[in-house]
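Quick one: structure below, then a few questions.
One protein chain omitted, others in place.
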Amino acid sequence: MAAPTGIKSPTRARIAARTLRTDRWWLYPTFTALVLVAFVAYATYRAFSGQHYFAEPYLTPFYSPCVTTECVDGSRHLGTWVGDWWPFSPAVLILVIPLSLRLTCYYYRKAYYRSFWMSPPACSVAEPHRRYTGETRFPLILQNVHRYALYIALAYNVLLTYDAVMAFKSPEGEWGHMGLGTLILVVNAALLGLYSLSCHSCRHIIGGRLRNFSKHPVRYRLWGGVSVLNGRHAQLAWASLVWVAFTDFYIWMVASGTWSDPRFF
Amino acid sequence: MGYDLKMKVWRGDATGGDLVDYTVPVEEGEVVLDALHRIQATQSGDLAVRWNCKAGKCGSCSTEINGKPRLACMTRLSTFEEGETVTVTPLRTFPVVRDLVTDVSYNYKVAETVPAFAPEPRPADGQYRMQQVDVERGQEFRKCIECFLCQNVCHVIRDHEENKQSFSGPRFFLRYAELEMHPLDTNDRRALAREQAGIGMCNITKCCTEVCPEGIHITDNAIIPMKERVVDRSFDPVTWLGRKIFRRDQLEEAQVPQTGAE
Partner (left out) sequence: MAEIERHSFDVLVVGAGGAGLRAAIAAHDAGAKVGIVCKSLLGKAHTVMAEGGIAAAMANVWAEDNWQVHFRDTMRGGKMLNHWRMAQLHAQEAPDRVRELEEWGALFDRTPDGLISQRDFGGHRYARLAHVGDRTGLELIRTLQQRAVALGIEVFMECTITKLVKSDGRIAGAFGYWRESGRFVAFEAPSVVLATGGIGKSYKVTSNSWEYTGDGHALALEAGASLVNMEFVQFHPTGMVWPPSVKGILVTESVRGDGGVLRNSEGRRFMFDYIPEFFKAETADSEEEADRWYEDKTNNRRPPELLPRDEVARAINSEVKAGRGSPHGGVFLDIASRRTPEYIRRRLPSMYHQFKELADVDITAEPMEVGPTCHYVMGGVAVDPDTGESVVPGLYAAGEVAGGMHGANRLGGNSLSDLLVFGRRTGLNAAYAVVRRRAERPTISDEEIRAASEHALAPFSIEGGENPYTVQHDLQEVMHNLVGIIRTAEEMEQALTDLAALRERITRLSVEGHRQYNPGWHLALDLHNMLRVSECIARAALERTESRGGHTRDDYPATDDSWGKLNLHCRLDGEAVGITREPLPQMPDDLRELFN
């Protein structure tokens, strides 16, 4: 066995306990892990199921845009240019986009490094690993591409907004109507949009990278706005995650006929 | 009002030590450092604890209280239940000297490696001009009192002694960020932040921000912006290509500053 490192290093105060914290420090990582596992399980099931994703005029965000020939009528807003070679459900193709954003997101990195990798599980609680190189090597060095995930996700948010706008049609295709699903889709598009805009990379690109704010007053004001959102990035991350799953679930239920969508007008 | 506080205080040195029980009378409004001082004055005159201002401004009395990195002078006893035992240990990331005092020289060695501020020359009237909005970001970082609690809590070095060779720690990412955002600085420290300070080792788990007694947003306002600047320079394929095409990389290499000490 190699020489002990970390808090057991020979020069440090000899204290046996891994942590002397007396509060419930394990609550955050445990809760985080549970929610993330539940979401991934749900999303995987839904993505591979390949059904009940469209209920005129609602298209679930898990399948938007739906671009393979397998897509049902009415859900093919962007055409089916991918063709028929794609072996899986069309959702798998598209979920890569939000997945890559969330996987490389500065907030989620904290969340899953703590809860899954336990590096560290909580502050001043010793981690179980012998070696640690952080994000300096493959594959974690790829976290640095976060801004490209953001660019794609921003484009993707445009499509989700388009879906929310389309939801103002009636099931018969007439404009100017609205149901509960419309509201859910609007909130979904808004939350995902805010989550993307509140991203740390976005904050950097908008204005954070400048040395002199005073020479770029417009970007400074935008940076100020993004900074306010950025302060709520973690909350937006959770809210948008839970809401997108709920949106999908709602449309699933409507599409499968389990319940019907209340129409407002 | 006053009551008898039960404490466990780690006493010992590099060869070994233990948590020692004390019962100390304490008064309303007191902080952990008051209790430690009372132990010194009435029970163990040689209890080693480092402190200076006792007002949360100098950052000397960093310890771990009930396992959490804290300033002993800013931890009020009213945050504990009356019957609760308060455990105080030295910082567990640095070599222990004696009792609650640790050898924090690692931090001073790292400080020597950060390239100094290199301003542009003064304008003709001898007065530098900077706008308040431009200095405010740096001012937040300069609130740092160098208590080194962020360094202590950072698992990169807390849990991996060997990383002290290649990692500067949150306090010095603040310093890099401050200089990178300084309106008058002429250096480009992005390569150093990556190669020398090891900013890639940070996995932004934010414990530094959690323990900062000055409430500096270390992760959001300094480390992540520095990581993004490193991306600008080293990981962004678009700018990378631009640099290759326009042959700007040689130019930039030439500007990478030397380290501070002469």
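By written order: A and B. Residues from 1 in each chain.
By our rule, contacts are C-beta pairs under 8 Å (C-beta built on N, C-alpha and C of every residue); 3 or more make two chains touch, one makes a residue touch a chain.
Quantities reported herein were computed from a predicted structural model and do not represent experimental measurements.
Interchain touches from the omitted chain, evaluated on the whole complex, reach B. Panel shows subunit B; residues 13, 27-31, 34, 40-42, 44-60, 74, 76, 97-99, 101, 103-104, 108, 111-112, 116-117, 119, 122, 126-132, 135, 138-139, 142-146, 179, 182, 215, 260-262 of it touch the chain omitted from the view.
Here is the rule we go by: only the chains that are shown with their structure count from here on.
With each centre defined as the average position of its C-alpha atoms, the distance from subunit A to subunit B rounds to 31 Å.
Subunit B contributes residues 10, 12, 14, 16-17, 19, 64, 66-69, 87, 89-90, 92-96, 102-103, 131, 133-134, 153, 155-156, 158-163, 180-183, 185, 198, 200-207, 210-211, 220, 224-225, 227-232, 234-236 to its touches with subunit A in the complex.
Residues of subunit A touching subunit B in their complex: 5-7, 9-15, 17, 19-23, 106, 109-110, 113-114, 119-120, 123-124, 126-127, 129, 131-136, 140-141, 144-147, 200-201, 203-205, 208-209, 211-214, 220, 230-231.
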